[in-house]
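This structure is in structure tokens; I'll ask about it shortly.
Only a single protein chain was left out; the remaining protein chains are all shown in position.
Per-chain residue numbering starts at 1, and chain names A and B are given in the order in which the chains are listed.
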Amino acid sequence: MTTTQEHTPSISETAARMLESGEREFVLDVKTSDLEVNMGPQHPATHGVMRILCRADGELCTGAQPHLGYLHRCAEKIGENVEWLQYLPYTDRYDYLAAMNNNLSYSLAVEKLMGIEIPRRAQMIRTICAELNRIGSHLIAFGTYGLDIGAITPFLYMFREREWMMALFEKICGARLTYSYIRIGGVFNDAPPGWLSEVERFCDTFDEKWQEYVDLLMMNHIFVKRTANIGVIPKEMAIDFGLTGPMLRGSGIDWDLRRDQPYELYDEIWADGAFEIPLGSGAKGTLGDCWDRVYVRVMEMHESIKIVRWCLDNIEPGPVIADIPKTLKIPPGEGYVGIENPRGELGHYVVSDGGKVPVRVRVRAPSFVNLAVLEALMPGTLIADAIAIIGSTDIVVGETDR
Amino acid sequence: MTAVANYVKNIVDTVKTTLVGMRITGKYLLQKPITVQYPDERLPIPNRYRGIHYLEQEKCINCLACARACPIDCIEMDAIRHGKELEWVSFTLDYQKCMFCELCVYPCPKDCIHMGTEFAFTSYDRSEFVHDLLSYQGMSREAKARMIEAEKKKKAKEEAKAAKKAAEAAKKKAESEAKGEDAPDAGTDGGEG
Partner (left out) sequence: MSLPLHLAALAAPRSATNQINDFLTGVKPDFVPDWALPLTTALISVGIAVAIISLVAMSGTWLERKVSGHIQCRYGPMRVGWHGWLQPIADGVKLLLKEDMIPLGADKPLYLLAPALVLASILGAMAVFPLAPDFYFADIDLGIFTILALTSTTTIGVVMAGWSSNSKWSLYGAMREAAQVVAYEIPLGISLLVPVMVAGSFNLLEVSNGQAGGFGVLNWYIWPWVNPFMGPAFLLFFIAILAETKRAPFDLPEAESELVAGFMTEYSGIRWSFFFMEEYAAMFLYCVVGSFFFFGGFESPLTSLARATDVHLLVQVAAAVTIIAKGYAGLFLMMWLRWTLPRVRIDQVMTLGYKYLTPLALACVLGASVWEVFLAPVLPWR
């Protein structure tokens, strides 16, 4: 007996095949009219105010179309009206689960235009914060995914750890969700005394709890059966749709901006061999299925802890902010920096004419790009699978709509 | 054969992982909860917490740096200047707009606006969210005292000056008077000194 599981086509796969070949009407031998189901904007599984118009034939989803714009707040237009530093709090608000990463992306883009050197300690603290925030964001992604699948308890366990992470941020910058902590030129404040040792304690505890999540939810047979072979994104399709982040790596494509377009200290950390880039392998089903995507996120939490540990080992005292004027005047030019947000490549494209106010701030939001794949994945799945697929894309509607 | 193996494996896996899960949840069932009963017990709030602002009004010089730094212009202040002292009219912060970004705190030259640890406010009326951060209006007793002091000093200075002038004038006069016999017209330009 081999350990590899024989793949028997599930109902949804059969249904998809039938849909494609037009076999459906013939096989069912009954003329059923499709039902239009409005999933959202108020629905427990849409992760925010998003509306997905599902066409369904009984339990079978025959088509889906996401509708956006319920949370549009003109973030990019606001960028053209406020000063460089004043735009920082607005970046918190598009991907509110990973605000540190948003701050970082914007700051890096502006710093690229200014051409300034960031103090090493500031870079360390930035990396720690970004990685801790990645953990928090993935905890939410994994937890709410469990919620979508129907497991409520793991979600609350994950909130417990995330709560600690937020308390850490509360200590360093005073806010729990919209941090505005990483600023142009460095960070706002140095870490308070004792903060770094608490981060270390967090890392130790988290490793333990992480194993529990894997046992409780990730490896649960029902969870595996619900997610494996569902919503399969083949490699070519992932590239065609421009997916980034865990969505892309879940399909087995080895692309991580932390290594491939290094920013901050990631090239050094990578050279030190402190972290790996987890990839989907199709261990429980097909390569690129929902389980793989979630597994990549779970493994990334583990890797983030390693990065944080590396930073804690190598951090040295020093200044935390470069010498920059109070009112920023950025030299004319344009710059784009993309970073590895928990959801994928988050890029800021900023244009300056030398004034106090940006000419243009453009955000390349990973959720927005990743969302596009839904329309292609949903036909031929069951309604319950559709929920699993939406959950596995891990979108934050604040970011898709901005 | 693989189908049968799969069948058995599915059963075994389901039972095994369910038991593992029940062990974990059962472990937490016996542990003490980690949540707190909020209004009765509260978690400590760190020093850097970004709550409702407070103002060290004594230090503030009404320079508008914080109002200019604010991305959404929610700070407004008004004061009348009496020489060096300020007579405060208002210093309002609109918490319907404020996004607690702390950008107003850093540019302050006197380090007088801070974010406190208070965070809860509810109201039936929107107007109540426009907070006046002033602890007093008009001038403080100290400022008044200082102003009176300063005025006194000024007066005293002026008086001293005047006295000095008068003394000088008197001296000149005396001198001129002394010289008077030599120059009888000197008395007319005594006020020029």
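The working rule: a residue touches a chain if its C-beta (ideal position, glycine included) is under 8 Å from a C-beta of that chain, and two chains touch if they have at least 3 such contacts.
Computed from a predicted model, the values in this text were never measured in an experiment.
One chain is not displayed; in the complete assembly it touches the shown chains A, B. Of the candidate positions A:Gly69, A:Gly150, A:Gly318 or A:Gly354, contact with the hidden chain is made by A:Gly150.
Considering B:Gly21, B:Pro46, B:Pro71 or B:Pro107, the position touching the chain not shown turns out to be B:Gly21 (whole complex). Residues of chain B that touch the chain left out of view are 7, 10-11, 18, 21-22, 24-26, 28-29, 31, 33-35, 37. Across the interface with the omitted chain, chain A contributes residues 10-12, 35, 37, 43-45, 58-59, 146-153, 156-157, 160, 216-217, 220, 222-223, 225-226, 382-385, 387.
The rule we apply is simple: only the chains that are shown with their structure count from here on.
Our note on geometry: chain A versus chain B, Cα centroid distance of 38 Å, whole angstroms. Those residues of chain A lying in contact with chain B across their complex are 1-2, 5-6, 8, 82-83, 85-90, 92-93, 153, 157, 160, 167, 170-175, 178, 180, 188-189, 192, 212, 215-217, 219-222, 224, 326.
On the side of chain B, the complex with chain A involves touching residues 1-3, 5-6, 9-10, 13-14, 16-18, 20-21, 24-25, 28, 34, 43, 45-50, 69-71, 99-103, 106-107, 115.
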